[in-house]
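One chain of protein is taken out of this complex; the other chains stay put.
Which chain is which? They are A, B, C, D and E, in the order written, and residues in each are numbered from 1.
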Amino acid sequence: MTFLKIFNLKEDHMSETHKGQEQSIEDYRIQHPPYYLPVGDEVTLFRTAHESRVPIMLKGPTGCGKTRFVEYMAYQLKLPLITVACHEDLTASDLLGRYLLKGEETVWVDGPLTLAVKHGALCYLDEVVEARKDTTVVIHPLTDARRILPIEKKGQIIEARDEFMLIISYNPGYQSALKDLKQSTKQRFISVEFNYPPGEPEAEIVQHETQVSKEIAKGLVKIGQKIRNLKHYGLEEGVSTRLLIYAGQLIQKGIHPRNACEVAIVQPITDDEEMQRSIREIVSTIL
Amino acid sequence: MTFLKIFNLKEDHMSETHKGQEQSIEDYRIQHPPYYLPVGDEVTLFRTAHESRVPIMLKGPTGCGKTRFVEYMAYQLKLPLITVACHEDLTASDLLGRYLLKGEETVWVDGPLTLAVKHGALCYLDEVVEARKDTTVVIHPLTDARRILPIEKKGQIIEARDEFMLIISYNPGYQSALKDLKQSTKQRFISVEFNYPPGEPEAEIVQHETQVSKEIAKGLVKIGQKIRNLKHYGLEEGVSTRLLIYAGQLIQKGIHPRNACEVAIVQPITDDEEMQRSIREIVSTIL
Amino acid sequence: MTFLKIFNLKEDHMSETHKGQEQSIEDYRIQHPPYYLPVGDEVTLFRTAHESRVPIMLKGPTGCGKTRFVEYMAYQLKLPLITVACHEDLTASDLLGRYLLKGEETVWVDGPLTLAVKHGALCYLDEVVEARKDTTVVIHPLTDARRILPIEKKGQIIEARDEFMLIISYNPGYQSALKDLKQSTKQRFISVEFNYPPGEPEAEIVQHETQVSKEIAKGLVKIGQKIRNLKHYGLEEGVSTRLLIYAGQLIQKGIHPRNACEVAIVQPITDDEEMQRSIREIVSTIL
Amino acid sequence: MTFLKIFNLKEDHMSETHKGQEQSIEDYRIQHPPYYLPVGDEVTLFRTAHESRVPIMLKGPTGCGKTRFVEYMAYQLKLPLITVACHEDLTASDLLGRYLLKGEETVWVDGPLTLAVKHGALCYLDEVVEARKDTTVVIHPLTDARRILPIEKKGQIIEARDEFMLIISYNPGYQSALKDLKQSTKQRFISVEFNYPPGEPEAEIVQHETQVSKEIAKGLVKIGQKIRNLKHYGLEEGVSTRLLIYAGQLIQKGIHPRNACEVAIVQPITDDEEMQRSIREIVSTIL
Amino acid sequence: MTFLKIFNLKEDHMSETHKGQEQSIEDYRIQHPPYYLPVGDEVTLFRTAHESRVPIMLKGPTGCGKTRFVEYMAYQLKLPLITVACHEDLTASDLLGRYLLKGEETVWVDGPLTLAVKHGALCYLDEVVEARKDTTVVIHPLTDARRILPIEKKGQIIEARDEFMLIISYNPGYQSALKDLKQSTKQRFISVEFNYPPGEPEAEIVQHETQVSKEIAKGLVKIGQKIRNLKHYGLEEGVSTRLLIYAGQLIQKGIHPRNACEVAIVQPITDDEEMQRSIREIVSTIL
Partner (left out) sequence: MTFLKIFNLKEDHMSETHKGQEQSIEDYRIQHPPYYLPVGDEVTLFRTAHESRVPIMLKGPTGCGKTRFVEYMAYQLKLPLITVACHEDLTASDLLGRYLLKGEETVWVDGPLTLAVKHGALCYLDEVVEARKDTTVVIHPLTDARRILPIEKKGQIIEARDEFMLIISYNPGYQSALKDLKQSTKQRFISVEFNYPPGEPEAEIVQHETQVSKEIAKGLVKIGQKIRNLKHYGLEEGVSTRLLIYAGQLIQKGIHPRNACEVAIVQPITDDEEMQRSIREIVSTIL
């Protein structure tokens, strides 16, 4: 399993780092090539969008590889990647930065978006629809021809570097009337659809990440596909590639395949006993 | 593509600029003539309203050129333009300014509206209906014969300079009962309606911004028009000129037109599979 | 058009004024006689209420002259006028004042109501029903025989000067069950009803404010009256005198009367296409 | 009209008083005997409750004399009176006190309830049901045998002086399911019902407060009584004695009785045109 | 009537006490034996729970003696008692403590729960269901085998002294779906039911607290019992022992028994006129 070593905080260095609190953009560079298997023209589209300075939206279900794809592209483009997991309490200030009292002075600390804009990094706002509305509006002037970031608290306008690119993710399965991106936001992005990888590549991914036998990997993917078909029968969301990998990891460590699937697949995706029984049956016919 | 160079923050100058934090109104001057193609008498109306010191409201759908029009007018009138993208958490203080602790003293930092009022700039409140209600009320004394801005926190009243003008935008398609401007606000503005440009000028715009062939530009606009007609069949909002430009940019960079339209038009404007199919058909009959 | 010069903040004086931050009640004196045409006994009633130290409520639709009337009375009574546009986030502290950190000391800064109470000014709370509930309660002890303002944060009670008078405005057309003044508040005010001026005086006002010909002025007023009759056919609120003046200003500057009415009347008061057509017809039969 | 001179803040003394910010309980003493006409055994009950150290609740409609009665009792008992008009944003801290930064030190400033408890004053919480729930709970240990006020922020418990008495008012006509005192609060008070005074005393009050002729006073009271009967026909609340006094004051200053009743009675109590006509008819048959 | 003298804050000592702000646990000791008449095995159960270090919940209606019982047990066990009246705005920090700025340093001030945990006091959270949810969760680790109080703000874990005991009260009559203790909270307490005392002891209590004659005391209790039976006919809650004592106190001071019952019983428990008549009838047949 490829680990993304962003920076390894060692105990003895920690206190200094804490004092200095220097925000180094270099910390956001991806050191090792992330494992990613392209399944369509998403790599070309991303490169072209980046060259055209057009922002991009990744549409797709949870755990199908969107985050990994962005890491892969950041590595390919040799650019730092700043990822922000959005949530209901994320405000514009969390993205832009804020004043902090330090000794006797107030100092400005750049937020992740400001950092990316200034240094020409990729900025990935994961599940942006979860964020508070002011966040969505903050990205508007960055996503049209102006490509600027006004920081009202400082009375400052920052023009994005050419390398800067905004990426957002969006899971259409989740959206309700209450939580949807406004058209005036959506129409600022080109939008690439993601889905679970097809059988062949998904088995390859599972095997690569878990070291299980080809047979087991194929079996897990087959289970995944059959469960995803249950979605039309009341399952909230299909099983992610990530969970298939979890199951593979447990099997590889000696857990019986059915027990591994019970805790890595059946229990995580549903609390409904009826549905659990159906999934267990799928598992037991295949593994 | 014309880039609006407001000011280019260079790394080496940045730290100084940060220290000084001088809010210079000159930063808000538009340096290069923005590309804008007038389609009616909006330019004359804007000029007359400015001369009569009457505030103006721009009504229209997303991505049809309202922001560009305001930039164009600011350039024509040789006035700085301060744009505020309104959102649910925008308070009156965000517009007026606030006290900040600096060293041992509390200093007042003007908000964007105060800056504009003092220096006689254009102030553009984009999607003002999204802002909190106190914001709407703050603009009342600026939009009648008084043309004053009371800053209660400072016990001060500022009379607007003659050049100052307030512009707000408003998308009638969005408004619900909960989020509508009050009549006591609406009746303080003259109101100009905007829409997507007619076929000829829109093709000219797409071509100017993307450098695609006239034929491709015309094709994209034709697609745009046909999609906009779908609005009566359940499409939330028509496709914006901006998205047509995105498609053109991708095509110009070598992406196949249908793929370009898929990611720049089909995916951004709808998640509905049925609707996506209809739009794909429109695309494939034209390009 | 008569401009109310409260004080003209000149660039070169600004920094000093900012430093001192002296709240001078003199800044709230109205320098030039505001143009106001009495239409009933409102002037006498206001004077008598002021003499009897009874607070007053002005009831009526938007843009019919309530604010101008209060300015007129302030000028007549030679008293300063402090106006507060109320909104959903206006708290009692915004009216009363608050402690601010200044250098090493906390200093108290009087709010607009406290200022008015201490100096015997008129205090006009515009659309008081919009304010938060604590605001409404703050004015209770000022509006009965006690005429006192307790400032709990300072443990202080201020007795109002004899010249002090509280004026509130209220638009009955707006009120819903959720947003209504409580009887225990309403029954503390005498209440004068306002409405659009009758045809003759309204034409006089339009002409005075815009310099259009008598004929145009009469035409605009006739349009206004016909539109106000549409209120029973679904129009949210009639057209205000202010909008008629806007239309006149545009016509006087050379805009074609129908275009002027389109942007100053049709577009501001409704987004409903059906209703817009009806109003356009009214306009075209008269101008 | 008897004015309650609590303390007259003179301009020249103001700055000093502001500096010192001494909370003197003497400021809360009522200097002149308030005019109050007892209508039942309320005076005896109040005295007995005070002797028995039992808190009291005054139930009744707006403007019927509850506040005046409390002032009268405070004067009779020679005790200071601290009145707090409760509202939706009134918190426990507003009543108890809070820490304030003063120069380099944090100092505690007693709230009105703490002041009353320490100095043995009467504390009158007007419309307590409007306050936030924490306020209601703060008074619990003061209203049972313990008679203590725990100030958690200071880790302190203050036992009430014997003279201290808590009085709350409550308007049963207002209460909804959402806004009602809990039984665990109600059952801590003895409760005296108030209503508009009977005809004879009410006319005496109106005459005393306005100096109108006995005939006019009687006429106004008769109008009041007839309007109060309309309550069963959809009027939200009857007309208060206060409004009758307002009408009398205007008449005394020369306003025609019908005009005085229009602005002091008809307009304040209802916006319903039908209801206004009925009230006008009552007025015109009597005055 | 037995008064609980926790500490008597004398004017002359006050300023010093204020400066020092020492939170002495001794202030929470009960000086005089509270009057309490046991009606079941509640005393033994409380003692056993205390010995077993099991927390206890007291279930029952308002004013039936829960608070007095806890005071009685604290006195019997010779332990300090810290009572917190819970309310909707009570946060975990209010219980645990918080940092306060003092001169140039931030000092930590223990909240009531922390004080009790550290010093082995009884901590009584009255109507805990009213508190905010974080409060309920704060007590979880204190109410299982761990008996610890983690103070996250200080990164500290405090183990409760053996004498510490948590007591909560709960009125099942009040609970709605929205406001109920979670099972994961309820199942952490043994739970003792309280109710109004039976006739004999209740008369004894009333007599003890008011000094009225045995006959009057018995009459008041009889009235109480009959009113409590009305609960099935729409009365929100029965009359508390406390109100019977209030009535007795007024009678003892010379108020006519029916008047005393009117203000101490009829008016406090209901605003419904029908219900008031029924209660008055009960009163007049007995006293």
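One rule holds in what follows: a residue touches a chain if its C-beta (ideal position, glycine included) is under 8 Å from a C-beta of that chain, and two chains touch if they have at least 3 such contacts.
Note that the structure is predicted; figures quoted are calculated from it, not measured.
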Missing chain: touched chains present in the view:
A, E
Of A:Pro112, A:Pro150 or A:Pro257, which one is in contact with the hidden chain?
A:Pro112
Touching residue (missing chain; options E:His140, E:Lys214, E:His256 or E:Arg277)
E:His140
Take the complete complex as the reference. Which residues in chain A touch the chain that isn't displayed?
1-9, 11, 14, 17-18, 21, 23, 27-28, 62-63, 67-68, 83-90, 94, 100-104, 109-112, 115, 126-127, 130, 171, 174, 209, 236-237, 239-240, 242-243, 246, 249-250, 253-255, 259, 263-264, 267-269, 271
Even though one chain is hidden, which residues of chain E still touch it in the full complex?
41, 44-45, 48-49, 51-52, 54, 57, 59, 91-92, 99, 101, 104-106, 108, 118, 132-134, 136-138, 140-141, 144-148, 150, 152-159, 172, 175, 182-184, 186-193
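The criterion applied here is as follows: only the chains that are shown with their structure count from here on.
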Kindly list the shared contact partners of chain A and chain D, in label order.
none
Hey, what chains does chain D share as contacts with chain E?
none
Rounded to the nearest 5 degrees, what angle rotates chain A onto chain B on CA?
60
Chain at maximum distance from chain D, centres defined as averaged CA atoms:
A
Where chain B and chain D are represented by their mean Cα positions, the distance between them in whole Å:
52
Between chain B and chain C, what is the gap in Å from one C-alpha centre to the other?
30
Any chance you could list the residues of chain D touching two or more other chains?
101, 104
Touching pairs of chains, which are they?
A-B, B-C, C-D, D-E
